[in-house]
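Okay, structure first, notes after.
Left out: one protein chain. Kept in place: all the others.
Lettered A, B and C in written order, each chain numbered from 1.
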C-alpha cells in the first residue's frame, strides 16, 4: 500500500480534496479526528455486539478497534518510537490480519471466538497506542520529512477502511440475529426519483490512475494511458424498483442471464433476491441499518454480488462499465453523495440532473478484474502486502458507498471484492456500447 | 425424560440421597438453590465471555442461562400457569435446543452469533420466569399431586445438567483464546497417590437400573436383570502419569492399539495427547480451569475420548468395564468425591483404600453402547425427546465428574457421548476378565 | 478374524453344515469351488463394469477379484510357500484393503480410478495365485495340522464375503448409471404372502456365540451366557407393503418416529423411501438386480438403513430384536432361504408356517451395537484386524441376505454396518416385549 513519499505541504490536486494533509500539525489533528470517529461508530453498540463474527468475511467490532491500533503499533511505533513498549505482547499475534511478513497471526476463522481482551481492555489498548502516537508526533513535529508521517497517513486511511467494514460487519451481525437489532435509531428517509439519462464517452486514449502529491494507495498508480472505445454510462444507479422488475421477470430462474459460476451460486445458495431482502406480508422488505423496512423503490439497489449485477445488466441489454470508463466518466464529479454519519444519512445535493451517485450510495461493480496497472510497484516490506497480493479473482468496484467515510472517497480509488460478495453496500451502474 | 410420577414425601432409597424431595416446600426451596447455583457459576465471567461458542458442542453461557429458563417456561408455566405471559415471543425460537415437538428452533450452529438479548436481558428473563414460577409454586403448594411438581423436578435436574455444560463449555472457550483466561482463581491442589487394586465381581445375574420413588431420568429405568461374567475392576482411575507412559510408549503412533475409526481420528485430528495438554518448555502441561499448569501425575487423566480410553486399555492389556459391571461395582460406593464448587475443588475423603473415585473426578467411559434398557418407555410428548432419541452411536459413561453438581450424582445415572468427544471431564477405569 | 485352531476331520456341529471341512482334500476341493464361484458372479459383466466405484462403500469388481487373491498371497503363500514369487510387487500396495500391519495401502477413495492392471491382468493374477496355492496344497496335503490350512479356510470365507460385496456393489454401480443396466437376466418371481405370527422367548439365561470345531470368525466367540427378558419375535420379515403403509402414514415426515441422528439424515439426504425405490408413473418401483420393476408387496423390504428400521418399528409400536434374542430365536431354524445364485433366485421351501426368513432374504438389523463378546480375543498379527477394530458405532445384523453365498450362512454369524448403510440387502424383523 501507499506511496511512501510524503506529501508536500500544500497540494493542488483538485481531485482529492479530503485525502491529504499539509502540515504535520494538520496530520496530527486528523489523527485524533479519525481515531475518534472509529469510536463514535460504536456508540449504538452494547458490549455483547463487539464480540462475534457472523461469517468468514465479518470481523468482530472489538477486533476492528484493536487491529487498527496494532497497525500503528507495528508499522509506526515499533520502528520509530524507541521508548515504545507493547501493552501486551500477545496482541501482536491476535491482531495481525494478513501481514505474513509481520509475524505469526491468529487464525481468521477464530476471531469471533475470543472474548478477552474485553471491550474495555481494547479501549485501553487504543488509549495506550494513542498516547504513544502523541508522543511520537510531538517528537517529530518539526521534521515533516520524517518517514513516520507517511506511515501515519497510511494508518489513518487504513483505519477509515475499517470504519466502513465495522459498519457493514455489524449490519451482518445484526441480520444474523433473529431479534434483528437496529444500528441506526432513525429510518433512512425515502429517496425521491432521480431522472435517468446517458453520459457519452468518446473513443480515445485517456489517462487514468493517480498522479499528484496527495495520498493514494499503491494500486492507484502509476497514472497511465488506456484506450476507451465509444461508450455511454447511466446517469444514475439501478434502483430497487428496476431490480424488482428483473426479479419479477424471472431473473433468478433464468440461467441464460448468468455467468456459469453465478448460476451455480444462485442454485447452491438459493439466492432469490439481494442480501437483506425478505419477503414479508406479500411485499419485499429490506433489513437496513435502521431495521426492517419496505423496499424504497427509488433508492439504488445495494447488497448485490457481481454475479447479480452482471445478470441484471445482461437482462437489461446493457453491461457493466469498465474501470477506465468509470474513472473517465467520474473525473469531473464532486466527491459528495449520501453517506451514513453520526447515526444518520446525510443526503448530498442530488436534486441535480445529469450524471450523479458516483460517491456515497454504493460501490459500483465494474467488468474489470482487479489487476496491477502497468508499471505497478508495491511498497517494500510488509506494507507491500496491503494491496498487491490480492490481485487475482476479484473485480474492481469504484466510487464509494454510504458506509465509506466521506473524506476517504477518491476519484482513483480502487476497491475490490470477489464475484459472490454481497455484504458490502454494492450496486450497479449500467453501461453500453454506442449505437 | 423422567418418570412422570411424583415422588412421595419421603424416600427410603439409600442410593439417591441428593436426588429428591419430600414436600412441595422442599422442592420450592430447592428451586431457588439450583437457580441461584447456575448464576453463581457465572461469577468469574465478564460480559464478553457469555456470548461465544468455540465449537459445535459448546453453547454460549448466555444461552445456557436462557435455555434452562425456557425449559421451565415451556414445560411448566405454559401448560400450568394460566396467567403466564411470555416476556418475549422470540425467545421460544431462540432458546429451544432440540425439542422438535416444542416448535421451530434456532440453528444450533448460530447460537454463538447472537449478541442480543444481552446478558442483562437474559438475567431479566430468568427473573421473569422465576417470578412466575414462584407464583405457580405458591398456587399449588398444597397439591402435592399436581403434575407441575414432577415437571419442576425434571427442570431442576435439567438445569443441573446445564451447570456442568456451562463449566465445560467455558473451559473450552477459554482454551480457544490465545490469552488463556482462567476460570478459577486458585490452582487445583496436587493429588496424593491413590493405591491401585482390583475389585472382583462374581459371575451371576444382577439387577441394574433405577427402582424406587426418587427422581431419575427415563433412560435409567426399568430396573432389570442382566448377566455379568466374572470380572475385576480397578480400584481407581488411570492417572496422568500412567497415561503419559502410554504416550511415551508410542501410544499415538501405533495403529494396532486403536479401533479403526479411532486411528483415523488420531491421524486426521493430529491427536498426540489428551485435549488441553500442551508441551511447553520440555514438559507436558495441562490447561485447567485455573489456567495452564504442569501435569499432576497422580490426578486422574481427563479429557480423553472413548477412542483414547479404549486404546489405553488395550495397551495396558485390559479393557473398559461394561455398564452393568460398573453399576454393580459402584453400588455400595458413597456419592462423594472431588467436585468443583464455588470456585474451588472440594476433595472428598479419599484417603481410603479400596475402590474409590466413582463420583466426582471424571466421567468413566464404558464399553457399552448407549441403548434402551429392556422395557424402556420414553415420556409422552416433547419431553420424550429428552433421552431416547440419542440412542445411537454413543457410549455410556458412568459416575460423575468434578464439574457435575454434587447433588446431581446418582448410582444409576447414564451419561452418553460419541467416541471422539473430549471436552467433558472424561477418564478411564480399567477392567479385565478374571484369570 | 478366525479361530486359529484347525478343524478336526469331522464336525458334528449340526448348526454349521456348510461351514467346514474335513480332510485336506475336501478343503482343497472347496478352494476351487469358491474361487470359481467368484468368477462365475462376473459372468454378466462387461469389461467397463469392473472398473468403477460408485461411492465410498463400493469397490470395483476388479478390485474384489484381486484383493481376494492378495489375501491368499499375503497370508498363505508368503509365509508358507518358500518358492513363491509375487507376480507384481506393486499389487501388494494396490490390493491391501485395511490391514495396517500388512504394509502401506492404496487410498480406498482412489480404488475406482485405477484402470491398470486390466481385467485380463487381474484374471492372470488370480491364476498365478491359484497355481501357487495348488502347489502349496499338494505339498501339505498329508499334514492336516499344517498352519496354512486354517489360513486357507479363512481365505475362503473371506472370499465368500467379497462375493456378497461384489453383488451389492455392482448393483449400486448399475443404479448410479442412468442407463440402468441389469445384472440378472430374469426378474425375480413375485413372492406369495407369508403369514405373520409371533415366536415367544421365555425369560432366562441363554448361551450364545459359537462353540464347536467348525469354522467361525473370532468375533462369534467365545460362547457365553446372557440374560434374555421375555420377548416375542415376528415370524417373518416386514414386507414392502407394510413399509409402504409406513410411508403413506408420513413415516419420512414425522420426526417423533426417528432417532435424532436418523432424522438429521432423512433431511440432509432427502430420504423418502428405501434406497433403490423410485416413483414412476404414479407407483413405487424398485431397482433390482434384474432392473426396475414394480414393488413386490409380499417381498421383504430391503435396502433400509438402521435408522429406517428403527423408525418403522417405533411406528409399528414394536422394536428391533436384540442380538441374543435373534440368535436364540433362530437357533433351530434351517440355514435355507432365498439366495441369488447362478443368475437366479432360488426360493427356499418357505411355504411353511411358523418362524422363517432367517437366512437368505435380508440381513436383519438388531438393536444391539457391534461389541466384543465377553472374553473376546482377536487373532494375532494382521489378521487380528479382521473384525475387532471395527467395534464402534456399528449395529449387529443377523441372518444372511439373498446375496450371501448360501454355504456362508451360520447361526452365530455377526454382520455389522453403520446406522445409515443401505446398499446391502438389509431388512427388518420386529420384536416386542411380552405383554
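Quick note on the criterion: a residue touches a chain if its C-beta (ideal position, glycine included) is under 8 Å from a C-beta of that chain, and two chains touch if they have at least 3 such contacts.
Predicted model only: the values in this text are computed from it and were never measured.
Remark: the absent chain touches shown chains A, C in the intact complex. Set against the missing chain, the residues C:90, C:138, C:186 or C:279 yield one that touches it, C:90.
Considering the whole complex, the residue from A:186, A:225 or A:293 that touches the absent chain is A:225. Touching the chain that is not shown, out of A:100, A:145 or A:185: A:100 (per the contact rule at the top).
Shown as candidates are C:37, C:100 or C:114; the residue that touches the absent chain is C:114. The chain not shown here is touched by just one of A:124, A:144, A:241 or A:259, and that residue is A:259. Against the chain not displayed here, chain A makes contact via residues 98, 100-101, 205, 224-227, 229, 255-256, 258-263, 306-307, 310, 319, 367-369, 371-372, 374-375, 384-385, 389-393, 418-419, 433. Along chain C, the points of touch with the absent chain fall at residues 46-54, 62, 90, 93-94, 106, 110, 112-119, 173, 176-179, 181.
One rule holds for everything that comes next: only the chains that are shown with their structure count from here on.
Distance between chain centres (mean CA atoms), chain A to chain B: 48 Å. We define each chain's centre as the mean of its Cα atoms; on that basis chain B and chain C are separated by 39 Å.
Mean C-alpha position of chain A lies 61 Å from that of chain C. For chain A, no residue reaches two or more other chains under the stated contact definition.
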